[in-house]
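Working notes, structure below.
For this depiction, one protein chain was excluded, whereas all remaining protein chains were kept in their positions.
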């Protein structure tokens, strides 16, 4: 490491990073300030990618903000490469003034920032003991989103009073489309161009995407290029063949809202705990509003105690909870359940099956997750059979 | 890009990233999900480093969270490389049980998360028109910090009831030390081990640092290795030779709290604006509490209008403000002033000089910043002479 | 959180009016009532050949062999397919045109999409081998699954559904 003096002279003032680790850090000048910070070589959290998605390492995270490079991914045609100078958003259909907005145009409107979660409605896996929170429900993440409210844009283009649905279309290889009620767009829909302080990341929709707080991930159309306002839904493949679920002998469609749920992130597989005081930690969220409380059971569901919620508790946002537990060293099961401010209580898988039927499929499965604490301190998922 | 099929077969399913930019992104499969996300090649925000600090690009950011790799830096001996498995925090002095905590120990205590700003008390530059918000006051950033409350640790080691100060000492090459009143430590001091959801970055104190919400950056000792509890301050070099300011014919010491201030981040140099509607944007913060309101003047300080504050307004936190302005195309000056919930109003440099004397030096200069809007739409700082 | 528009102009005057050509270039969606369907027509026979050339490698020779999604219902599989799960035939045209083939999306002509649509509907037993699929006939194809579809029946509150 070279140190430039105010005189312009350069002096040797430190050693290469690797050699530092062997030394007493108080006795060697470290690397000087830089343009971009790095992670410690000892901390390398990663998502878990498949061909179609990549899961946030919930068990490795603290607090409620997801670092943008660890935000979950779910694509249907990979990540498009978009030149922001050529980017355009077209709004047409039942509007007075069909309009094309550049990215610069979008940024000139009154803007808005808000912290809320996104979650894929297919966010549930189970079936074996060796699963981490990342494996089970890593398809949720939280960011501070900034953009222009859809209501502002609808006002600008003069939306027709009888308009009831709009089509949101991406510019990815899947030209991803979803039909969204205009009411949701007007309520809190946003065309976001920033995430956690900086421009959207390509995997999260750069340069602009739709965000619909509390609604299933797929509706938050990324790389959005077109909005067509209409008086009926378009019945796209994503809202018919996919993102619908069997409920009894019917198929439920347009089930947009994400019901309340919670997940313990510590202690979970593959952690090993010791007898004594353990802070059980996790996150809870609801697409319908704020988390009212989270309850924790340390006796396999026989009794439930209130956990502490981290303030501020935000609307439609991951809310950290904590519960202090003195473990006596005996095998047991721990679990958490979220209650939101509409009075909804996170159900068991049993309850969900009872309400929806055994063939309910894999969407909107928000059931309580239970962890076995073995006598040797090892922690394993209690697997459940979704079908 | 290769796509692995469920059959195990691998197919060619896309093109190299560079070639994509030339194409219609809807017609080519993009890169698939990955372990870590990247920035768009079109978005490369950077800090501005000197030998001793590096400034956050405030004008490039949205919302209130600072991406961790853009968090400002101020070191006195570079960034130490610390093996988290060897890390220890020693607490001794006026305590019943002098104790050494490993990082794993710290993480086992009840934890706490909180969003607040950090700011170097030397965070002010002026003197020429071509300065950006980053140049003027880029030595402030905001994160969601997670750690163990100092009060929890003091309780654990049995702090002496008569203890009034403690020394916080880093394990960097400067072995940075500051004396801190125990009262602040007990109120909201935290030993943070995480920042924005993940482990602290090395430049921000990995694996653990002191954070004191609202207090000058230098007291938030990074890479903390030792806390000595005492009944008097230690009068270290940083709290005598540095981080003290001339006020009248005295030198003010232990001026910990950061007074309220605000900065417009758009429009600012080097932006060029157009006649018509402009959303004036910025951030405001106070080390004493919440921002009560921000006022904006678009007529060089003759009249002031309330700006909109982004909710939730958090204690000791960067608070985004917005003010919608119709610019008539005539040259003018725009400025913002913060008012906090203790009733403090951000002063002019004149007022500060009046209160402190002309020789007040460069610490805690929180004066109103004014931007000249030229008739051609160019924006320049109105430079001020601090001495 | 509701939009506070006090002090706002009627319009900010941002953006440019969209020209008809611009709209036409991007307006590719097809609604259940057939709005959006282009000129042209297709038959199962012609679709079969295109399918074999451009689709079978991923969806199987007869649409049930994979490796990717089953497109045809069969007695031996519980897979959700066009035949047993898709509520609207128009969706098939819309989706194939925008997203398939997966490795060359947007490469098919409208005629090819009509042929493939006819082929896949026929393979699922939904139309005759000789039916011509075009802007008039496609919206009228009766999809058995349509009657199963209901809008969200969760009405909020404590209810678990």
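Lettered A, B and C in written order, each chain numbered from 1.
Following the convention adopted for this analysis, a residue touches a chain if its C-beta (ideal position, glycine included) is under 8 Å from a C-beta of that chain, and two chains touch if they have at least 3 such contacts.
Remember, predicted model here, so these are calculated numbers, not experimental data.
Note that the undisplayed chain, when the full complex is considered, contacts A, B.
Among B:48, B:252 or B:382, only B:252 touches the chain left out of the display. Contact with the undisplayed chain is limited, among B:37, B:57, B:147 or B:347, to B:347. Interface note: of B:173, B:192 or B:338, the residue touching the hidden chain in the full complex is B:173. Within the full complex, the residue among B:27, B:76, B:160 or B:382 touching the omitted chain is B:76.
Interface with the hidden chain, as seen from subunit A, comprises residues 3, 5-7, 9, 11-14, 24, 26-29, 276-277, 308, 311, 324, 326. Even with one chain removed from view, subunit B keeps its contact list with that chain: residues 76-77, 90-92, 97-102, 105, 108-110, 114, 149, 151-152, 155-157, 167, 169, 173-175, 177, 188, 225-226, 228, 230, 232, 234-237, 240-241, 244, 247, 249-257, 259, 288, 315, 342-345, 347, 351-352, 355-356.
Quick note on the criterion: only the chains that are shown with their structure count from here on.
For subunit C, the chain with the farthest CA centroid is B. Among the chains present, the centre nearest to the common Cα mean is that of A.
Mean C-alpha positions place subunit B and subunit C at a centre distance of 50 Å. Separating the CA-averaged centres of subunit A and subunit C is a span of 28 Å. The multi-chain contact residues of subunit B, meaning those touching 2 or more other chains, are 3, 13-14, 26-29, 277, 324. In subunit C, the residues that reach two or more other chains under the touch definition are 1, 8, 12, 98, 102, 105-106.
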